[in-house]
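With one protein chain removed, the remaining protein chains of the complex are shown where they sit.
Chain IDs A, B and C follow the sequence of writing; residue 1 opens each chain.
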């Protein structure tokens, strides 16, 4: 594992939905080594703990990373006040990302709410081989659909209240795709009930499935053992750490 | 006593010496009632305690107050980062100011270092009747001399190292003036040893003398009893409070 | 508008917010900023039998998200309080908690006795004072001393008696149970934690008293824990405090088990803090469709 801490310039900032911000950050050394599924650990001024945010885009040519985050509390509020040209203090890239396999012919990317951003780098990798299913509370919360389309991936949009796309949860269109068969892998990030559901479906249908988990973190690099997550490895219970062993886990490993 | 707390716009900011800033703050309701010798209590973001800063100018027509402060630690550092157009959170005007007497014909204003700013409103009041003696570490730390001159007051400048004005402490020119006699009042603010010295000279020469003291404060309004200062009142020891009974005290009251 | 009223030991508070003893004097200074009537109650500055001058300055130091104070119970004495301060405060439509202290159990009882014929609503007995009889160990740090002083004050007063506990102890529930068993009608906590700061340029402690009491946001998690522990250990109400600076903090302390909440150091940062906290509590309850703040008292569901 290789990671760095430093202050990096915010090359671009925009609000892409209510209380949801997109930052493009100039950090060539980090962009160079970052992988889909990894995260960055951001310092929020005045707070003891950094805030983990998934990588939503990696542009090795421009030397930039993109992150998309929602204001959930005081820390993300503080980070959202940073502007283009300001520096952002990041410890990155962190964690264990998604398994990429060039031989996969059809992959499903499932993002729930603010779990959608980490799916975008996968869409960039898999392009037309990917179906990106995204679920949101309502039309006002929808993000990144245009970005997904640009990658060549097929997009399926759901909202809980039906105000945009399919009325219902992401599991609905997902189960239909499963019925049609031919899925090599499923990658998902979002609320725990959604992940549990998807993992169950994949298990039943014997589909390779990786999910990105969240846990409260301190160090972000595996030193403090703060972000434990119960998993099974080699038939033994293993307290894995979301920041180092994850955030991406094979769905079968996770003890729900 | 009347005071208000609010967020007021910084109409002007400038650095007037190394690490010394001057703010002009638009706060008509406060400027209206503020007096020479009072102070403002400023919130520094991220800190529990406000920072007390003397009033250095009152413009009732423009509705502005002026403050001049030095960066001494993290709180004043934070305040110094505010810019023109930003708002500043003040609780003001606070404390008991200087006694002004129109019948006084000759008054001496003595400021030591960052104790100089509260002398300026007095110079504005007394004009040509005032001699403003100011002492600084060196020429680089000299502030407000032009402002004093504009009031019509006579200015006497001293520096500890002789790099500007008289080489030596403010007590030197002050003692000479005392010898010449005719002084109705002395007003002083600065380091404790300086104040003690001046008070002694005034006592010996029977000159009315008021000094502005500093103490670490919490509430700033007399409620917490944090800023106690030992004084004598009516021949009894009295723990006065710098924020309410002061910051200006009659020099004879203070127990050194 | 949620119903913010609470009842502690039979006394009605229009809302649960009370400026803490020592930060609010006798109310006059903050009256310039907001009407005292807005408050649920006021805990007055700790008052002793005789006038005290307190400690030498500096008495205040800043710390990360908090502060130290070593005011040392400067106060004009109980007679002055009863004659000059209390009548004025009692005109306001707000519950008055007279915070009292002393160096011996007898002195505390005598102070309480002097309040017996007044209309003060409650007595808050501060047992964090060093007890001169027992070599300076604070009443609040030993069960036997805490019990003894509570017993004596209990005999001296028929007013609702709130005993204010010190957090500087190994097990605060023991002390709480000790004062409960001697007739305390409620406990309030936490008082300040003992701390120290040194000016590294001079090598001198910042406080002239060397050490002082830590309060403010820094102590909030300790307050939540102790309120929770004590609320589960005794059958009398708990008045919570320690680092509360927002309506959400107050809600959190009430969920932990507090029936009312005092606000101390936060008022130095923002003199409107108590009023702002009342408004924010109301907003939170409304947003959750909770009709009365009483529903959240002790509502935490431990894992």
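FYI, a residue touches a chain if its C-beta (ideal position, glycine included) is under 8 Å from a C-beta of that chain, and two chains touch if they have at least 3 such contacts.
These figures come from a predicted structure and were not determined experimentally.
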Touching partners, among the displayed chains, of the absent chain: A, C
Of C:72, C:217 or C:274, the residue in touch with the unshown chain: C:217
Residue of A:55, A:156, A:217 or A:251 in touch with the missing chain, whole complex considered: A:217
Touch criterion as defined above, residue of A:3, A:23 or A:187 at the omitted chain: A:3
In chain C, positions touching the absent partner: 56, 61, 63-66, 68, 141-142, 168-171, 193-198, 200, 203-205, 208-211, 214, 216-222, 224-225, 228, 243, 248, 251-252, 255-256, 284, 299-303
Hidden partner chain, residues of chain A it touches: 1-5, 43, 47-50, 75, 91, 215-230, 237, 239, 244
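Keep in mind that, in the parts below, only the chains that are shown with their structure count from here on.
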Shared interface partners, meaning chains that touch chain B and chain C: none
Chain of greatest Cα-centre distance to chain C: A
Intercentroid distance (Cα basis), chain C paired with chain B, Å: 36
Length of the line joining the C-alpha centres of chain A and chain B, rounded to whole Å: 57
Geometric centre distance via CA averages, chain C-chain A, whole Å: 47
Multi-chain contact residues (two or more partners), chain C: none
Touching two or more other chains - residues of chain A: none
